[in-house]
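With one protein chain held back, the other chains of the complex are shown just where they sit.
We call the chains A and B, going by the order they appear; numbering starts again at 1 in every chain.
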Amino acid sequence: MKMIEASHVFYEYVQRDENDNIEEVSMALKDLNLSVDKGSFVCILGHNGSGKSTFAKLLNGLQLPKEGTVLISGMDTREDSSLLAIRKSCGMVFQNPDNQIIANVVEEDVAFGPENLGLQSDEIVRRVDEALEKVGMSAFRMKSPNMLSGGQKQRVAIAGVVAMKPECIVLDEPTAMLDPSGRRDVIRTVRELNKKEGITIVHITHYMEEAVYADRIVVMDDGKAVMDGTPREIFSRVEELRELSLSVPQATELAHELRKEGLPLPEGILTMEELLQYLVPLMKNKGTGGGKNA
Amino acid sequence: MLRDITIGQYYPVSSPLHRLDPRTKLAGTMLYLLSLFMTDRLTGYLIATVFLFTVIRLSRVPFRFMVKGLKAIILLLALSVSFNMFLTPGRELFRLGFISITYEGLFTAAFMAIRLVYLVLGSSIMTLTTTPNALTDGLEKSLGFMKRFGVPVHEIAMMMSIALRFIPILVEETDKIMKAQTARGADFESGGLIKKARAMVPLLVPLFISAFRRALDLSMAMEARCYHGGEGRTKMKPLRYGKNDRIAYVIVIIYFIVMGSTNLLPF
Partner (left out) sequence: MSLKAEHLTHIYQKGTAMESCALSDISFEIEDGSFVGLIGHTGSGKSTLIQHLNGLIRPTEGTIYYEGEDIFSEGYDLRSLRAKVGLVFQYPEYQLFEQDVLTDVKFGPKNMGASEEEAEKRAVEALKLVGVSEELFKRSPFEISGGQKRRVAIAGVLSMEPRVLILDEPTAGLDPRGRDEILDSIDRLHRERGITIILVSHSMEDVARYADKLMVLDKSRLKFFDEPKKVFSHYRELERMGLSAPQITYLAAGLRKEGIMVDEEISTVGEAKAEILRIINETDKA
């Protein structure tokens, strides 16, 4: 069974004026088909308005498709009776770290989900311990969320989801409001959850560098999935990405530019380390006398 | 200014008082506050003083930190002291022009001041030793019987705890928007009442919009984490009375009875 199976999904936003007449209808999703395997790490890219946030909200029944079906572990999000089970198995982390922390103490916030599930107290305590440990926030257990940095708050939010023992976590631009070190910490945490715990990750982001670590990248545009493949496959299509007004990691961009100038480099280089490995043999024994600072 | 308010501020240390059930602390605080109004004898105030300072010691909250909470009531204190001092008729001690200070006035003023200070200190001990969430839990549970009369006790408690979490965030946001508008030449200080009120629009509109946006986000985040009202919800740390709570109740009740009976004493 697939973790997520969205088929022929349509979603529209309807704007009404004061007299309740329809003023504007905008299609956020148009016949979207996308499925995600259990245990995989999928990154969704796309500029604002491409429909990625709408898609995220369909995944745990916060919004329901206008047409088509969304199945989470085989459960239909439109079934009222399975809504809680869906939300338990597919947790969500949102963009603004402040607006998703409910309690005034870290551990109480992490306990919020399990409390809603009606678990026994000792089980809740065990899960809170574990979840905080997994995101590396145990030391902040009794702290007020207001004392934490953005990255730490996001890790608390992730712990709050982890404590519900989900099979899948959907993260909707979790790093957009963070500084680089907060961003690094969140990405590290998410990758570990995927590798060590086998939790399926759907990560929506604007940062191309973060997409490099995924098993698979889906690029969305105008309510549809327009590109789908491994990071290497996706980032070797530099021109197409540019047309969708997305960027590529700098290493990919430089390799692409050099390739256009005739250097024998493969497409889809993802990191500077990789690029370095290809460049060194090409440049070795050259440039020993030329450099300004040599 | 808003940061100076100690009420609602939790002081994170471990003490026997911190570990008490919030319901015990709520009931204890109630009885203590009542007891201050039950006596007008010196002995009563002495007993209350001993009781209060023992509790403060037990709470392990530095006394200096507690006194800071008194800053907020200085004006009220000064007002009530001077009213009592100057306006109580009785045996005159001395006279400054038309102002006369009486023996009785001095006494009532002193008692009044002590009473006020003890009231604030007593209630801040509760908030300093109890996390806001525990406090709302305590309220929710103690007032649980009102659910039968259709009072949405759980929802009210949840709202209180969310409000407590967002107050500091909104205070910070107010400061930021105010600075941003000042950078665009806005003036919040000068002018008469109407001009000042109009100057608030560039502050209040963004603030309200932001509050609504946060509320929407938060409700979505709560839903995503399976929140569906108080029904079927459990607690990580359910309130359970322990041995210490029973001891505390006994002590407080004895104290309360003693305070009540001081009125039978001649002084």
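Going forward, a residue touches a chain if its C-beta (ideal position, glycine included) is under 8 Å from a C-beta of that chain, and two chains touch if they have at least 3 such contacts.
The shown structure was predicted, so the numbers you read here are calculated from the model rather than taken from an experiment.
Specify the residue from the set B:P202, B:G230 or B:G260 that touches the hidden chain.
Going through B:P202, B:G230 or B:G260 one by one, B:P202 is the residue touching the chain not shown.
Looking at B:A186, B:L239 or B:V258, which residue reaches the missing chain?
If we include the chain that is not displayed, B:A186 is the one touching it.
With respect to the chain omitted from the figure, which of A:S7, A:S121 or A:S247 is a touching residue?
Within the whole complex, the residue contacting the unshown chain is A:S247.
Among A:H47, A:R126 or A:R232, which residue is in contact with the omitted chain in the full complex?
Residue touching the absent chain, from the options given: A:H47.
So which bits of chain A touch the chain we can't see?
Residue positions of chain A that touch the missing chain: 47-49, 95, 149-150, 173, 176-177, 179-182, 206, 208, 245-247, 250-251, 253-254, 257-258, 261, 263, 272-273, 275-276, 279-280, 282-294.
Hey, which chain B residues sit against the chain that's not shown?
173, 176-177, 179-187, 201-202, 205-206, 209-210
One rule holds in what follows: only the chains that are shown with their structure count from here on.
Report the inter-chain centroid distance for chain A and chain B in whole angstrom, where each centroid is the mean of the CA atoms.
Chain centres of chain A and chain B, defined by C-alpha means, are spaced 43 Å apart.
Considering the complex alone, what residue numbers of chain A touch chain B?
Contact set of chain A toward chain B: 57, 60, 62, 84, 87-88, 91-92, 94, 96, 98-105, 107-108, 111-121, 124-125, 128, 142, 144-146, 157, 160-161, 164.
With touch defined as at the start, can you tell me which chain B residues reach chain A in the complex?
Going by the criterion above, the answer is residues 10, 12, 131-133, 161-162, 164-165, 168-169, 213-214, 217-218, 220-228, 232-238.
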